[in-house]
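Structure in structure tokens, see below.
Only one protein chain is missing from this complex, and each of the others stays in its spot.
Let's turn to chain A:
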Amino acid sequence: MSADVTTPAGQFPDSAGHFGRFGGRFVPEALVAALDELDAAYRKAMTDEEFLAEFAALLRDYAGTPSLLYPAGRFSAKIGARVLLKREDLNHTGAHKVRNVLGQALLTRRMGKRRVIAETGAGQHGVATATAAALFDLDCVVYMGEVDTERQALNVARMRMLGATVIPVTTGSRTLKDAMNEAMRDWVANVDDTHYLIGTAAGPHPFPEMVRDFVRGIGDEARQQCLDLTGGLPDAVLACVGGGSNALGIFHAFVPDTDVRLYGFEAGGDGVDTDRHAASITGGTPGVLHGARTYVLQNADGQTVESHSISAGLDYPGVGPEHAWLHDSGRARYQPVTDREAMAAFELLCRTEGIIPAIESAHALAGAVQIAPQLAAELGREPLLVVNLSGRGDKDVHTAGEYFGILDKEQ
């Protein structure tokens, strides 16, 4: 198989899902039995040859992994670093998310559940879940903030085409966090026959650990591909951070390689010094949200505040607890990237490489632009960067078209 998902995760999390002071389970008691059932099924699966073989076959034959590690020559020349792009945009459904979804769909079947529910922001996770539900013949309900159903109409249509029911969420800020609230409420009421297929490495234990393990193939592959291609490890690994799954996926294999710098780029929106951003680590404080203790955008009373980002997939006021811990421990560095910086990098990749990235992934590309000069100065040579191109930008063409003012008037 392409990824050795059985390698022990190391010290973290502990058996109750704590990454240092972060993580854990802040959930209604009604969900504890289901979380325990999931935890048991997941741990059993991770050492079950049959499960691992089935997962590996799906990743290879259905999702199209391992994804390429592509030396982006023209982009590299523009930014003063040698950039290798991990092409998760080439996966089936167009993002890294398919890895997590296939793993959880397999578990759902093993637990004998017939229905999956999911939250989605950009719609990528919703589409991936609807895809796996079609493949595994499961009923599928996707909760999506009403604001997002409007800005990601194409993905709503894709989900419906795949047979999923999309429920626009009209409570709160009507975005991803509220979709997650609604999915939790559904789960509490239907936990007997339903699996909540969380789309990122966040939520109560065991989700952060489990999702990381399902997507860690990204980094396992990239590490080997980098060794094969360059004979060494990169100077830095870069990813965008929304909830944190693509970043953990690519970081995980490199965590023990202490010479490899890990950079997570959060959505800085209009800037972390404004109130319009989604940078939970660089602009938030520790708190409890959606079942775990982590960094949260909140006011002094602990009320979650609305996040803002041009990228729907990063527009979330929390972050997975493992990132909170990687930040506190200093093993990974987190920096904000503004909408403007992300869109400049988006355009640069389009024009230099003929690749339209997801706006989420454009944040990682902008991060490469940010750190290249300082890293070059520090190392005294051209740095080697592995950047996770977590998804493709087809879903973002309308947003980007509006941003760059290139749409015909009537569109």
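Methods note: contacts are C-beta pairs under 8 Å (C-beta built on N, C-alpha and C of every residue); 3 or more make two chains touch, one makes a residue touch a chain; residues count from 1.
Operating definition for what follows: contacts and distances are computed from a predicted model.
J.: Among "Ferredoxin", "Succinate dehydrogenase / fumarate reductase flavoprotein subunit", "Tryptophan synthase alpha chain" or "FeS assembly ATPase SufC", find the name that the UniProt record gives to the complex chain excluded from display.
T.: The missing chain's protein name, per its UniProt entry, is "Tryptophan synthase alpha chain".
J.: May I ask which residue of A:Ala63, A:Leu84, A:Ile117 or A:Met184 touches the chain that does not appear here?
T.: A:Met184
J.: Which residue from A:Val27, A:Val83, A:Ala278 or A:Ala332 sits in contact with the chain not drawn here?
T.: That would be A:Val27, which touches the missing chain.
J.: Any idea which of A:Thr65, A:Thr304 or A:Thr338 touches the chain not displayed?
T.: A:Thr304
J.: At which residues does chain A meet the chain that is not included here?
T.: 16, 24-30, 32-34, 171-172, 177-178, 181, 184-185, 188-192, 287-291, 293, 296, 298, 300-304
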